[in-house]
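A protein chain is absent from this complex, but the other protein chains hold their places.
And then chain A:
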Amino acid sequence: MARIVVITSGKGGVGKTTTSAAVATGLALEGHKTAVVDFDVGLRNLDLIMGCERRVVYDFVNVINGDASLRQALIKDKRTEGLYILPASQTRDKEALTQEGVEQVLQELSKDFDYIICDSPAGIERGALMASYFADEAIVVTNPEVSSVRDSDRMLGILASKTRRAEQGEDPIPAHLLITRYAPERVDKGEMLSVEDVQEILSIQMLGVIPESQAVLNASNAGMPVVLDDESDAGQAYRDAVARFLGEDRPHRFLTAQKKGIFGRLFKG
């Protein structure tokens, strides 16, 4: 039985897809067979971030409608062993993701995989609700910025009431906070909410903090999950977050501003 993890946020553009790609790749690197599923019907993008956009033949909705088998639609990642991608459909039919269809696909994936990462679309409509409905666990991606924090809180409310587990009266699913685009220098200047501020407002457990980093854009330009960039701060921060997700106790890094000396500037460029 796979563990189903939804990557969600409410607000758009905060890094859900980047995080889905990084976490799924990170889990596969740790030896867990992982499928990452794009729930953003109409606006497929996970394929581009994973660098497999030219290999998409069938999609999630094709599988739900029985036009293709799951095996036909799943794309095997070329870089990372044990990692598979199920791309979103580009249909404009928002009703295409039926609850029964989603459940069936997740059940079938569950037989073969250790983890299923559900990349939620922004908003709180069907795609987002379907991405979280069957989840066992959630990672809430938040930027240290007012609208993102507010939307994350709203999403936490939905996770607490609108998942299958909540509807069946079981314990609500555990939610982890992942802060992305964090800029310690701006926090020091009083221009940005700190990790502590965000955690205090949302009061959920902190999974990790990903620093604002050029590496994220570089990775998406190249179609390579940033977690594979071992040299980069963001890549390392995602590796740490995945290790914590798997139960390892790792200290948080990249929380303070780097004071670069003249030599640091010269040699690091």
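Here, contacts are C-beta pairs under 8 Å (C-beta built on N, C-alpha and C of every residue); 3 or more make two chains touch, one makes a residue touch a chain; residues count from 1.
Keep this in mind: contacts and distances are computed from a predicted model.
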item	value
Options "Cell division topological specificity factor", "Thiazole synthase", "NADH:ubiquinone oxidoreductase, Na(+)-translocating, E subunit" or "3-isopropylmalate dehydratase large subunit": UniProt name of the undisplayed chain	"Cell division topological specificity factor"
Of A:Leu43, A:Val146, A:Leu217 or A:Ala257, the residue in touch with the unshown chain	A:Val146
Hidden partner chain, touching residue among A:Gly66, A:Gly169 or A:Gly190	A:Gly190
Positions on chain A contacted by the hidden chain, ascending	145-146, 149-150, 153-154, 157, 187, 189-194, 197, 200-202
